[in-house]
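Notes follow the structure.
One chain of protein is taken out of this complex; the other chains stay put.
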Amino acid sequence: MSFKIKALTKSIWVFHASAGSCNNCDIEILDCLTPRFDLERFGIQLICSVRHADALLITGAMSKKSVPRLKKVYEQAAKPCVVIAVGTCACSQHMFKDSYNVDAPLDKILPVDLCIPGCPPKPEAMIDGIVKLVTKLRGKKK
Amino acid sequence: MSHKVIVPIGPYHPLQEEPEFFQLYVEGEKVVDIDIIIGYNHRGIEKLAEAKHFDQVPYLVERICGICSSSHPYAYVLAVEDLLGTEANVVPERALYIRTIIDELQRIHSHLLWLGLAGHFIGYNTVWMWAWKYREPVLDMFEMITGNRNNYAMFKVGGVRRDIKDEDVPFLKKTLDELVPALDMFKGAVMDDPVIQARLKKVGVLTKQQAIDWCVVGPTARASGLNMDVRRDEPYGVFDRVDWNVIVEKDGDVFAKTVVRVLEMYESVSIIRQCLSKMPKGEIDANIKDIPPGEGIGRVEAPRWECFHYIKSDGTNRPIRHKIRAPSFMNVASDKVAAVGGTISDATLTLAAVDPCYCCTERVEVIRKSDDKKIMNGWDLIKLSHEKTNKVKEELLNGRA
Partner (left out) sequence: MRDKIKEKLGSKIKDWKEQSARRVYFTVDKKDIVETVKFLFRDLGMRFSIASGSDTPEALEILYHFSNDPSGEFYSVRVFIEDKNNPEIDSITPLFPGAEWIEREMWELIGIKFKGHPNLKRLLLADEWPEGEYPLRHKNEP
């Protein structure tokens, strides 16, 4: 198990899923790939099939219609897989928590490993969060 | 022999931020019908707005959509100011200029974003990277004025919340000057590249009559020959005091939609420059305290379309009804006619050309009418699109040789 985690931290392939978000966090995630921040030079890649994912980036306020699909996506991901909640909506549902069409917060649905708050979190904040997570995971191996 | 193929695009595709569900019915390669299922992003904002104070609502509506993040609060404050009188009477002049600048900066960043996505869909990843690279200076301008790259928190009833400092103006002007050569490059790429023309022309056509019947607006309508623009028809901000043109194209295909958006960016740069030089000194906030009973309608020309807000007040400090028509509501429905008749490989492009503000977008599912449903991944659909581009490139090269 620890070998898998070490392998995971070397070059993380992320899969992005949105469960009812306003798009801001999603665009900032994509911004991380663009020339200014360029995460691909660290080996972090955004991939299109969840079966290859090492990390799930989840945004959104958990609308009722998306939650069953989100659970299915998580089941399809190969374990071990870290779950990262990006944005205040994913961390705590933000101002939508009283709405009639949102479900429970993300940490009641899936096991969350990292929360990156912000509305939207700047790309620098996201990179910082991922670095912290990688450091922690590598520390666990020891 | 008719077959149904199920081809889902997304929902969690790298470039499809929000989930939306299109079901395409195909026979062979041709799309014969399309079913659109949305609702994955429905967060009950209209109901939440009824529980908020008038000043708290802009914060809420900003987060309806992240890309057109300033259109919704602008339409909302226009609706409340419509209730009180008209914007020009209520709001101080400097605030009108600042509002216009924010609105136009947002249009540039949104069109560049779309250009990048369209480039990716047809396989030109360089276009994607460069369009988003040149989006960064625009976001820097936002950060300088408002403090944030994306959610600006600038609009309030009666004015704006932050001023543009005089010492910031040279930076803004310089960044705009540096943006124009990039726009020239994109314009050249779009207009002159034969592969792009071959991929985009005659694809996803929406005729003028269809555009009227489906009540579409914005660049989607202007690409089909409908000459309408809220900024000209019902001027808000200072659009009636600066010189600019409405861009209209006739063909209604994806190429026309691209041209409209590229040329609109030039207009936006020109408008911002004029605003920066004409902006007078003065107050930025009218300090409105009470909202009397009544109703108001506010609309702005968001990058995607006419963004419409309706407010009903009963004299208390909360709206009793707030109706929001997000820009893509009508345009996405019109995909029904635009995508039908085309091929699967053009499907993603057609759906993306409408520029759905993925507030309500999910995956596309292509259904083949037969017993064995073949499920293709959304990525497969994008790959189909890339394959078609490669085929077109080859044909052109062979034609030349």
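Labels for the chains are A and B, by order of writing; each one numbers its residues from 1.
In this text, contacts are C-beta pairs under 8 Å (C-beta built on N, C-alpha and C of every residue); 3 or more make two chains touch, one makes a residue touch a chain.
In this text the structure is predicted, and so the values were computed from the model without any measurement.
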- Sort through B:E62, B:D82 or B:E104 and give me the one touching the missing partner chain. B:D82
- The listed residue (B:D55, B:D177 or B:D213) that touches the chain absent from the view is B:D213
- Residue of B:E143, B:D168, B:D193 or B:E295 touching the missing chain in the full complex: B:E295
- Identify the residue among B:K174, B:K250, B:R321 or B:K391 that touches the chain left out of the display. B:R321
- Query: Residues on chain B that touch the omitted chain in the whole complex?
  - Reply: 38-39, 42, 44, 46-47, 82, 85-86, 212-217, 228, 230, 233-235, 294-297, 299, 306, 308, 310, 312, 320-321, 323, 325, 329-330, 333-334, 336
- In the full complex, which bits of chain A touch the chain not displayed? Write them out. 63-65, 100-101
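The rule is short, and it goes like this: only the chains that are shown with their structure count from here on.
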- Note on the structure: Expressed in whole Å, how far the mean CA point of chain A lies from that of chain B is 26
- Note: in the complex, chain A contacts chain B through residues 15-28, 30-31, 34-36, 46-50, 59-61, 63, 65-66, 69, 73, 94-96, 98-102, 119-120, 122
- Item | Residues on chain B engaged by chain A in the complex (per definition of touch) | 11-15, 17-19, 39-45, 47-48, 51, 59-60, 63-67, 69, 113, 129, 132-133, 135-136, 149-151, 357-359, 377-379
